[in-house]
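All protein chains but one are shown in place.
Our next item is chain A:
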């Protein structure tokens, strides 16, 4: 795969209509969905993963250029969705981008993953095998110190780091009041509008949750209703517990090993900063 492969992607500024591929494809689709109208439904249940032989047959009917074009469209869709760090649902991807090529969907996703890896240094990660959601994660090693490139930093990441650190150091689950109290000590009051973050409560319980950085779950039997925070799937894939522990050590001027449980947890997993691998193993 060369840089030439990324050219079709560069050209795709707008998703324009193309000629539909040959009509023999629609018969295989009808087998899955029952009728042509049902193709427009975004209900993931109607999308059954095509088998390898189906993919093979589908590929034979298309030109390489067509497949490359479709791959490029998928890549661009992901890159744009990733701007806001929202995960991509397979159903949306199939409905809006893959469309008629859904019978070779696994092949397209595989090629897209390869593009991300080789061209962009990114990793396509499935964070939710059940609901089929994907995110993009940086495949390159994180620098030890701050990056020499002076790109504008997002202060929300600072707040997120504080929250994730507390959750991790407290064993992975905390009641929401602990987070709110800690934030208040950091001069961020969830009840007031913060000059940097605005509506803090909404940012933490809604935005971060939708981005899958945090999980905000109701605790049963609590009156008044209380929630607890955990790490979200994106945090599991993106954030390094080892690095967080190092940061804790710096802040408290202690050896990270003094937090034995957390140290053990951080170093136990072989890929302590990553979740499941990319698309080729998906169901």
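Throughout what follows, contacts are C-beta pairs under 8 Å (C-beta built on N, C-alpha and C of every residue); 3 or more make two chains touch, one makes a residue touch a chain; residues count from 1.
What we mean here is this: contacts and distances are computed from a predicted model.
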item	value
Complex member absent from the view - protein name from UniProt, among "Non-structural maintenance of chromosomes element 4", "Protein cornichon homolog 4", "FA core complex associated protein 100" or "Pyruvate dehydrogenase E1 component subunit alpha"	"Non-structural maintenance of chromosomes element 4"
Selected residue (touches chain absent from view) among A:49, A:66 or A:240	A:240
Hidden partner interface residues of chain A, rising order	13, 79-80, 82-83, 85, 120, 122, 135-140, 142-147, 151, 153-162, 165-166, 169-171, 177-178, 181-182, 185-187, 196, 221, 223, 237-240, 243-244, 247-248, 251-252, 254, 258-263, 273-274
